[in-house]
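Handing you a structure now.
Missing here is one protein chain; the remaining ones are kept as they sit in the complex.
By written order: A and B. Residues from 1 in each chain.
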Amino acid sequence: MARRVVVTGIGILSSIGRNLPETIDSILQSRSGIGKLQHLDTPHKKEFPFAEVPWSNDQLVELAQLTDSEGYSRNALLGVIAAREAFHHARLPHLPPLRTGLISATTVGGMDRCELYFNDFLTNDSKNIYIDVYDCADSTEKIADILHIRDYVTTISTACSSAANAILLGGRMIRSGQLDRVIAGGTEALTTFHVNGFNALKILDKIPCRPFDANRNGITLGEGAAYLVLEAEEAARAGKREILAELTGYGNACEAFHQTASAPDGKGAFLAMERALQVSGTDPSEIDYINAHGTGTDNNDIAEGVAIERLFGKRIPKVSSTKPLTGHMTSAAGSVEAILSILCLTHRLILPNLNFTTQMPELNFTPVTTLIRDIDVKTVLSNSFGFGGNNTSLIFKKTPI
Amino acid sequence: MEELIEKLKEEVIHQLNLEDISPEDIEPDSPLFGEGLGLDSIDALELIVLLEKNYGLKIEDPKDGKKIFHSIRTMAEYITEPQKVC
Partner (left out) sequence: MAPFINGIGLISPQQTTNPGVFLPEVMEYAVDFLRAVDPNYKAYINPLAARRMSRLIKMGITSAKIALIDAGMLPSPKGEGSGVGSSPDAIITGTGLGSVEDTEKILTGMNAGEQLMNPTPFIQSTYNTISSQIAITLKCHNYNSTYVHRSFSFESALQDTLLQFAEGAAMTVLVGGIDEMTDNHLQITRRAGHWKMSPVNNLQLLSTRTFGALAGEGAAYFLLGNQSTASTYATLRDVKTIYKLEKPLKLEEAIHDFLSVNNLNVNQLDVVILGYNGDFHFDAVYDQLGSGIFNGTQQVWYKHLCGEYYTSTGFALWLGANILKHQMIPAAVKFNNMPSERLQNILIYNQYRNINHSLLLLSR
């Protein structure tokens, strides 16, 4: 009998709040984090809006409670703050040690330092301390060191589904009995590397992103980090701790269609959601809310929308993309949106798809546009899809007390 | 115009790294995308960069690319008379 996997801790840092309470406050007021860049320097800052974390690196060092911050990228700072919050939220420091793993996700790792110092790296020794910070594993190892996690440490990068795959792997390792506890999530700092990369693909919207809107014109990049503490149910119950939700299902599929574009029939999205439902043993009619990937690109929203219609038929659950709130946090989007989905369960909410005005002619459903409160939400599905067709869906359920 | 067409063929082959294709393989009027050369949306973005870099022409909306990059000839026409194509 496979073990059940529950969520006992959450840590989140984004443009809408430096911790969980601030995040909840922002979503209750539908306050978006999208605005002008203050910290990242790029000639494109006048052209596009961004969902930047509104704190400087020095302020983040303080938030991260670091005594020695030498060799820290912004990516690692964001990750440490959110992972530490999750760790304390689950009261792990006060619990007996169990086999604990850290599975973190990122797409460009410490690129925020590398892009600043690349020319120094090539020509002089002044920034050598940042050379090893460049890769994806650096922030993961810094988090592992701070939280003293030794039993299992790894990093996943599957573009914009990275953190969803970190949660998926955490769930699988607990279910199979390899670990008892996993801190799983992702961290991503805004970089000129990403700004220019997505701009080269011509998919940055000049105004805040409008997922599922007929006039949508691209994404709004964001940054931040979010981690979940996943535990075997018996460990959580033995510790008499609050269980926030149960991770009941996950599905990973590869669209295998194109390097960047989604298949028009949404095949990859369909397969990921279908597999998650299968693993969860959940009928589509039981899903109360879908936190869509909903990037606001022409391509994604059609493909995802068509896949939702194919899978759910006439009984389409409430759907929204929360990217107009947080921006598209790329690798971290999966864990941020998993957390927002879990908050729907714990706080009896459906989150709004802001910036929506015009129905897409290709779709028969309309996203939820205003916050719904005091609503019974038992089962949520969260979608995260990445370049190359790396698609992952997660299902969380409210756990009976 | 014919000179420009020949030059464009070379530039397209270089920009898109079409190793096994020679300029003679490309008919000026045959479609570059789909059933023609088999190019896709990323190639279209590469061609936007090519036009801006080599000809100083900025295409703001990638959707305009469809008409401009229909064939080598439409590209040449856009370079000589942008208004006529879009």
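In this section, contacts are C-beta pairs under 8 Å (C-beta built on N, C-alpha and C of every residue); 3 or more make two chains touch, one makes a residue touch a chain.
Since the structure is predicted, the reported quantities are computational estimates derived from the model, not experimental observations.
Novice: Can you say which of A:N252, A:N291, A:S321 or A:N353 touches the chain missing from this structure?
Specialist: Final answer for the missing-chain contact: A:N252.
Novice: Based on the whole complex, identify which of A:T140, A:N291 or A:T379 touches the chain you can't see.
Specialist: Of the candidates A:T140, A:N291 or A:T379, A:T140 is in touch with the missing chain.
Novice: In the whole complex, not just what's shown, which of A:V6, A:I27, A:V80 or A:C114 touches the removed chain?
Specialist: That would be A:C114, which touches the missing chain.
Novice: Identify the residues of chain B touching the omitted chain, counting contacts across the whole complex.
Specialist: The missing chain touches chain B at positions 16-21, 38, 42, 45-46, 49, 52-53.
Novice: Which residue numbers on chain A touch the omitted chain?
Specialist: Touch set of chain A with respect to the missing chain: 42-44, 106-107, 109, 114-115, 118-119, 121-122, 125, 128, 131-132, 135-137, 140-141, 144-145, 150, 152-159, 165, 169, 172-173, 176, 178, 192-193, 195-201, 252-260, 267-268, 271, 386-390.
As a working rule, only the chains that are shown with their structure count from here on.
Novice: Give the list of chain B residues in touch with chain A in this complex.
Specialist: Residue list for chain B touching chain A: 40-42, 45, 48-49, 62.
Novice: Residues of chain A touching chain B in their complex?
Specialist: 200-202, 258-261
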